[in-house]
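Here's a structure for you.
Of the protein chains in this complex, all but one are displayed in their positions.
So, subunit A:
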Amino acid sequence: MVLSVTEKAYLYESLSAVPPLRPDGRAAHQFRPVELFTDFLPTSNGSSKIVASDGSECIVSVKAKVVDHTVDNEFLVVDVDIAGHRDDSQFVLSIGSILTKVLTQQLEQRGLQLTRKYSFKLFIDVLVLSSYSHPLSLISFAIYAALNSTYLPKLISSDDDLDVAELPLFHDYDLEKLDVRVPLLFTVALVGNNVLIDPASNESDVANNGLVVTWSNGKIGTPIMTIGLNDDNVKGFGSSHIRTTLEMIEKCAPQVVKALDGI
């Protein structure tokens, strides 16, 4: 959204007021409503579609492949595609890099291991159909839902293939639910002295800075990093902002997890 200088100044003043006045009437710790659908792509092992209230939309598909992990120890590939951005742009590649980093750090490879030699390799394909604000937290919600609705073929051959060199054999129909603890990423905007969760596009335009915080295993994890929400309004922030952000995420994240698990 293109805002004029005056509109930006007005919005900045209202967002940095105490308490902040957000254009859509939300409280500082309140998310926009999202719609989430899972398991709708018949050809993938797990899938999800998330639609935010501003029309941002993201589809995630999870596919699995059996690989020899003694040869290929990369167990996860995240591919991000964002409509309106080139695949090799800094924006798309850095979102892909953050997601790869957080998922390889927090997911356990052991959960994907089939035998001593073979394991599943997950291909997570993210397609952002339309995005108006920074899509990172929306993508992370979609990945969470997709991985938690992923079913993988059930192994019926022996899980110890050290002596006999045989390929793993799977059941024809039975599937097993993938058991993983998926991390979530939250973006917050720092405006004045306020910290606003899930910034909308107009809020991102006037934000002084942004932070990405990871939530994994019921507590705040890493990475935590600053992220640019716009190019022309960036300023520094104090360590009190970080403290407020962490407190806010600690309060909100369990509720988000509960909501996502309820699907």
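Everything below uses one rule, namely that contacts are C-beta pairs under 8 Å (C-beta built on N, C-alpha and C of every residue); 3 or more make two chains touch, one makes a residue touch a chain; residues count from 1.
We adopt the following convention: contacts and distances are computed from a predicted model.
Comparing "WD repeat and HMG-box DNA-binding protein 1", "Geranylgeranyl transferase type-2 subunit beta", "NADH-ubiquinone oxidoreductase chain 6" or "LAFE_0D01816g1_1" against the UniProt entry of the hidden chain yields the protein name "LAFE_0D01816g1_1".
Contact with the omitted chain, checked across A:111, A:238 or A:254, is made by A:238.
Checked against the full complex, the candidates A:17, A:169, A:225 or A:263 give a single residue touching the omitted chain, namely A:225. Checked against the full complex, the candidates A:98, A:191, A:206 or A:260 give a single residue touching the omitted chain, namely A:98.
Taking the complete complex into account, residues 90-91, 93-94, 96-98, 100-101, 105, 209, 211, 219-228, 231-232, 234-239, 241-243, 246 of subunit A touch the chain not shown.
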